[in-house]
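One protein chain is absent from this view; the other protein chains keep their places.
Going in written order, the chains are labelled A and B, and every chain counts its residues from 1.
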Amino acid sequence: MDTVILQHVSKSYEKDVPPALQDVSFSVKKGELFGLIGPDGAGKSTIFRILTTLLLSDKGTATVAGYDVVKNYHEIRSCVGYMPGKFSLYQDLTIEENLHFFATLFGTTVEANYALIKDIYEQIAPFKNRRAGKLSGGMKQKLALCCALVHRPEVLFLDEPTTGVDAVSRKEFWEMLQRLKQEGITIVVSTPYMDEASLCERIALIQTGQILSIDTPANIIKAYPGKLYALTAQKVYLLLKDTRQYAGIAQCYAAGDSLHLSFKDEAKDHPASLLSWLESKGHKGVSIEEITPDIEDCFIAKTSIHE
Amino acid sequence: MSERAIVCKDLTKRFGDFTAVNHISFDVDQGEIFGFLGANGAGKTTAMRMLCGLSYPTSGEASVAGYNVFKQQEDIKRNIGYMSQKFSLYESLTVKENIRFYGGVYGLSDKQLKEKGDELITKLGMEKEAKMMVGSLPLGWKQKLAFSVAIIHQPRIVFLDEPTGGVDPITRRQFWDLIYDAAGSGITVFVTTHYMDEAEYCNRISVMVDGRIDALDTPANLKQQFEAASMNEVFYALARTAKRSAD
Partner (left out) sequence: MKQFMVFVRKEFYHVFRDRRTLLILFGLPVMQILLFGYALTTEIKNAQIIVVDHAGDAASQQLTTMIAASKYFDISASDKSDEDIYKAFKKGKVKCAVVFPAGFGNDLLNGQVAHIQIIADASDPNTAKTLTNYLTAIMGEYQQQINPTANIPMRIEPVTRMLYNPELNGSMNFVPGVMALVLMIICTTLTSVSIVREKEMGTMEILLVSPFKPTYVVLAKAVPYLALSLIDLIIILLLAVVALDMPIRGSIVLLFLESTLFIICCLSLGLLISSVTRSQQTAMMVSMMGMMLPTILFTGFIFPLENMPLPLQFISNLLPSRWFYVIVKAVMLKGLGIGVIWKETLVLAGMTVLLLTISIKSFKTRLS
């Protein structure tokens, strides 16, 4: 049986506002590193709160580690680790005090599960007498992870652990998650950064409370409809403006130092005709090549279909 | 009007014996999109505050929109726009009311307010939402609206502090379209971001490490210099050398 199962879950907070979740279903296998990928307001936090028994869904059922989130909420609360989106530790307690507090709260000791958090804790141990409020973003994140892990949970829920954290800390954080996965802990993690999707085993793309697709990152990329091209020239912004005027373009958007685009009809419109059209517009050094899409490209393709 | 929007020479800020910003020097041209990158705690926010006239530098020189950051802070504030992820519009005012309020703060006349306001609403395609409370808009719309309001008085420079955090990929790109438009109309854009693909959209970028500016060039040149395929790699190579970790 899968560790986390959501079936047809819907939730709305207020009447006039569109629902936070609409008929969401997915399941996470034991020991899997599962990513919820989507922008703010997609419903990621609501999913976490339903799974951690903090919220009741309007419709649908969910189980975590075999327990029902409504009936057996007390059992779930002892076997999950949860790191909410906002940094949620006591700012006026030191690193050590926070850790001991949460260990005791979960009925264990830091020593009992030290092996699990050792790698992470050692990075912040030199500052263990510093108050949590005075730590840098990256260190706070590590401390929060330690606190969520200190009772060796079966399932770890991480709500946007890398938001607002710089690139270096983000990379380190994902390395830590890979190691935890090897310890056999099931991890559900959410992120608004599409480039982090490839670090998960399977992902669900979410937008406005609906799941766009669920699969491995590789399969999602494989399922990209049609071909994607990268276009470059000297003046990228002008190039973007002009290319959007071209009739056969389905989509064209900036992506790093180039433009990504797809054609409405591959048979009629092809790169060569676009290229000559652009050159006639006076663009210099234009080059176009077919590329493999990344998760962000897939997300954009999916959301524009929905619109 | 000077040609350069920002001139900054050996700008330094110390808090006690902690040097948050350590002798940074750079120029930003009028109409340029300047990316201001750095890890958390590298000193970005402190530097930006000094340039916006919100805090005095400890030493060094800088002028923003031609005004001195030591003596002419009020003039600076009148000639810049500011928007951050946290700074948002009033949620309990409608779109129109927000526009009127911020336009009024920057001294726009009633006539200008009406013209600019209508123009802005049309440009964002928010005619239907004009009378809605800002609180009920999706995040991406709020951010686009906040940016448009920040430049409603046609400032010489607009400072953007992580404007696109958490916004979906499509809205993020629409946001950058607005940035390009603003730059096209002559407004200098000074922007910080955690998205490295967005760094590529800037004309030039600087990367701060431990209070210093360790790299400053066009994205293409930086990638060449660091033999990197993407800005992400460039950033990682630089930020990895950081010694300090506090915010």
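By definition in this document, contacts are C-beta pairs under 8 Å (C-beta built on N, C-alpha and C of every residue); 3 or more make two chains touch, one makes a residue touch a chain.
This structure is a prediction, so every number in the text was calculated from the model and none was measured.
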Among the chains presented, those that the missing one touches: A
Contact residue for the chain not shown (choose from A:H100, A:K181 or A:K227): A:H100
Touching the absent chain when the full complex is considered, from A:L33, A:I47, A:V80 or A:I295: A:V80
Missing-chain contacts mapped onto subunit A: 49, 52-56, 73-74, 77-78, 80, 82, 84-93, 97, 100-102, 104-107, 131, 147-148
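Everything that follows uses one rule, which is that only the chains that are shown with their structure count from here on.
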Rounded Å distance, subunit A centre to subunit B centre (Cα mean): 26
Residue ranges of subunit A touching subunit B (in the complex, touch as defined): 16-17, 38-42, 134-139, 163-169, 171, 192-195, 207, 236-237, 253-257, 296, 299-300, 303-304
Complex contact set, residues of subunit B against subunit A: 38-41, 136, 138-140, 162, 165-171, 173, 176, 180, 184, 194-197, 200-201, 219-220, 230-232, 235-236, 239-240, 242, 245-247
